[in-house]
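I'd like to ask you about the structure that follows.
All protein chains but one are shown at their positions in the complex.
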Amino acid sequence: MGETFRQSTFGLWTRYIRILALAQLQYTGWILGLLPSLVYTVTDPLDALLMFDRFGALGDWTASRILLVYGLALFSFGLAELLARGIDYFPLLVRGGDFDRILLRPRPLLLQAAALRFHLNRLNRVVAGGLLAGLCLRAQGARLTAANAAMLVLAVIGGALAYAGVMLIAAAVSFFTIGQSELINLFTNGSYQVAKAPPQLLPAWLRRVFTFAMPMFLFTYYPAAAVCGWGGSAALGWLALPLCALFFGAAVMLWRFGVRHYKSTGS
Amino acid sequence: MNAKMRPYIALFRQRLLGGLQYRAGFWGTAITHVVWVYVRVAIVAVFYRHGNGQAGITLEQAAAMIWLQEMALNLMPGFGVDTTVWSRISRGDVGYDLVRPLDVYNHWYVSALSDKLARFLLSIGPVLVMALLAPGTVRLRLAASPLSILAGFFTLATGLMLSCAVICLCYAAQMDVNVGNGPAGALMTVAQILAGSLLPLQLWPDALQTFLRWQPFASMMDLPLRFMAGAAALSELPQVLLTQALWGVAIWRLGRAWMGLNLRRLIVQGG
Partner (left out) sequence: MSQIVLSQVCKTFVVRKRQKGLFGAMRGAFTRDKELVRAVRELSFSVNEGELVGYIGPNGAGKSTTIKMMSGILVPDSGEITIMNRVPWKERTAHVAQIGVVFGQRSQLWWDTPVNESFELLRDIYRVPQAGYRRRLDDLTALLGVEKLMNTPVRQLSLGQRMKCELIGALLHAPRILFLDEPTIGLDAVTKLSLRGFLTDLNRREGVTMLLTTHDMDDIEALCSRVMVIGRGQLLFDGALDELRARYAPHRMIRARFARQCAALELPEAESVVLNGLNAEITFLPARVPPERLIARLAAACPLTDLTVEAPDIERLVAGMYEEMAL
């Protein structure tokens, strides 16, 4: 049992790496430059898998479940990062005084922020997350009906909105304090670390933070549970987009408030 | 004072003192570290409590390892001044460093050493306090024997020297046109992981334990921290020191030779 368990745990992971690696090997030069971030991304779920290997499955909670939740979070984060990374750089810009330059351009502020830093490097997480989620869905034997597909698509859009919201909040906070934005890292990178354990088994405070404060479980766990039939109400899976949109809206308001504050006080 | 060492001692002092004064984001960073540990320990605890397996170390020891590793991460390759030298190499500005009558390897080695030490000393205070005061399972429980803790500090210091040799090796790799940024950066990440930054090495599969124990990066962080967490017996001290020494000399030699080669190539091809 241990042998097949290990195979199933790491089999998934090695399949995931192999596909990514094969893609990499076809290219040279600048794609090789993506290697460090790729290594980082690929090895990140490793600690969960290693713990799995040692302690066995936690009830029904297998490796493919963990990696599905993780993959969905990673994908959403990558999506948000890809499109909105500019906002993430705002704290740096504010400190550098470049923000004045952006304010003087006539195009809508949010749009400019999004276009600011479109690095191909960011495809990293999107590709990895999507791949991982895809592999896990197949391993789980999920049926991709129209309803299921729709739920997943809406969920990751919600997820992207949620992460973008977190980045906006970070930017907004930077208008008021020159404090470190590392705390925000807890809600971005931290969120998909939390995916490594089943939410029911996590300490209550952690579960609540990532359901209400930064609704990670809403766009990963509940939709995945609904699509793969892990039990629990299927309807919860539809909550992702609307609630994340609300979260995003609140973040935008906070950001606008920060911009107004910045405009009125100067830098 | 040895005249040959004078420039490097001066550089070390300057960066150490300068680094210790760097207070920006002090509390933010400290709190971030603490929360990260809470999250990681919570996840590890879930496995300990609800899983079916055995581990070579107890949950308390694992928690201690995670605390200590979070505090010691600054000493690993890839942080702080490492990034500035890294980008300097990427941009091809190394030539400007050659205008000084300094040995480039020693210059970068000493910079890394002092910078890491400064960061470590600066950040350790509040995190340590919060670690010792944390409630329940999360609390940092150090080894019972003060000798073990001392051994841990000592080997961490020697591990730091190894870590700086590793980062200089990564610089050398980066400067080599056949290797370049990508693989060299990947090497840094791999070094961090094998030093135990992702998960304490003793929680990795049993089949890998021998390999993990003897590979070079374990000596940088994981092995020293085991003494402090009580996850390794004091009797292992000589062995650990030996491992550090052997790997240290090897990596130092390799790094110097490789960097020398690349520098010679660099001044022929242009920065």
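Assorted remarks:
As written, the chains take the letters A and B, and residue 1 is the first residue of each chain.
Criterion: contacts are C-beta pairs under 8 Å (C-beta built on N, C-alpha and C of every residue); 3 or more make two chains touch, one makes a residue touch a chain.
What you see is a predicted model, and the numbers here were worked out from it, not measured in a lab.
Across B:Leu20, B:Val35, B:Leu59 or B:Leu102, the residue that sits in touch with the chain not pictured is B:Leu102. Interface residues of chain B with the unshown chain, by the touch rule above, are 3, 6-7, 9-11, 14, 18, 22, 93, 95-96, 98-103, 267-271.
FYI, only the chains that are shown with their structure count from here on.
A separation of 28 Å divides the Cα centre of chain A from that of chain B. Contacts from chain B toward chain A in the complex involve residues 24-25, 27-29, 31-32, 35-36, 38-40, 42-44, 46-55, 180-183, 185-186, 188-190, 193, 198-199, 203-205. Residues of chain A touching chain B in their complex: 32-36, 38-40, 43-44, 46-48, 50-59, 178-183, 185-186, 190, 193-194, 196-198, 201-203, 206.
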